[in-house]
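Shown here: the complex without one of its protein chains, the others still in place.
Moving on to chain A:
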Amino acid sequence: MANERGQLACLLVPPLLTLLILFVAPISLMAIHSFWAINDDYLVEHSLQLTQYEKIAADPLYLGTLAGSAGMALMTTIGALALSLPLSYFLVRFVPPRLRVFLVLALIVPGWVSVLIRTYSWNLVIGEAGLMNWLLLSAGLIEEPIRLLFTKAAVVIGLVYIYLPYMLVPIYAAIERLDNSVLEAAENLGAGPARRFAFITLPLIAPGIIAGCIITFIPAMGEYVVPNMLGGLQGVMFGNLITTAFSNFDWPFGSALSMVLLGSILACLLIVGRFLNINRSMLGQE
């Protein structure tokens, strides 16, 4: 028994220490920092206060950008969902299994290329001298190049591009697991395609959809690289504000902004969880 415990300790201690030192301690320190303040000499004052949070609440820029980031993350989630659902359905329904596995991998593997490279590559597509404007100009459809780069729309396109694999994998897995006999039964009983989708397919793949939405929304909301490279001044997200605070050496303020971002992400998760629980209990009562 003692041997067993000793073994477990040997296995557990190194990774646990790594996580505690590199993750728990830094985040905790950041939480503490957010209650400190910086004085006129740019030194951190170690006295607990709410100055930073008051500053965030007082300036509409911060909460406005937070709401804007949530909105962009929501649009990203909807966009990725709108691409993933029909695509997964097509792959499962009409493509033979071997080719299907290859095609799914072909969609996922580019997702492992550096985010930085995948993001800037959109410059070549939607930039002023990019492919889109070149095609439209040569076709005579537009007179002036469209300024899409450095807008909110550019950021959302970039985010959908980066996070598509996050959405695709759980949704594809859910659709692939669907039991076709249930759908056939419904068809035999006279349900049309729309009814079959709404009352059978959708409830069955709902867990996959929810998982996909959560793991797309969370990182999209805290994204920094995409708005930084494609957003310009219009497409600023909350992550950019955090970086600005840290590059101004206002660590307490940057920490408070980070805590607000973490708090909002946690709140979104709790709301989704609560909403799901209510739905489940309603279904249970029926």
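One rule holds for everything that comes next: a residue touches a chain if its C-beta (ideal position, glycine included) is under 8 Å from a C-beta of that chain, and two chains touch if they have at least 3 such contacts; residues count from 1.
Methods note: contacts and distances are computed from a predicted model.
Undergrad: If you look up the hidden chain in UniProt, what protein name do you find among "RNA polymerase sigma-70 factor, ECF subfamily", "Circularly permuted type 2 ATP-grasp protein", "Thiol:disulfide interchange protein" or "ABC transporter permease"?
TA: Of the names offered in "RNA polymerase sigma-70 factor, ECF subfamily", "Circularly permuted type 2 ATP-grasp protein", "Thiol:disulfide interchange protein" or "ABC transporter permease", the absent chain's UniProt record gives "ABC transporter permease".
Undergrad: Of A:A37, A:I56, A:M72 or A:L87, which one is in contact with the hidden chain?
TA: Reading the full complex, the residue touching the unseen chain is A:L87.
Undergrad: Since one chain has been left out of the picture, which residues of chain A touch it in the full complex?
TA: Considering the whole complex, chain A reaches the absent chain at 4, 7-8, 10-12, 14-16, 18-19, 22-27, 29-30, 33, 83, 86-87, 89-91, 93-94, 105-107, 109-110, 112-118, 120-125, 129-131, 134, 161, 164, 215, 218-219, 221-225, 229, 239, 242-243, 246, 251, 254-255, 258, 261-262, 265.
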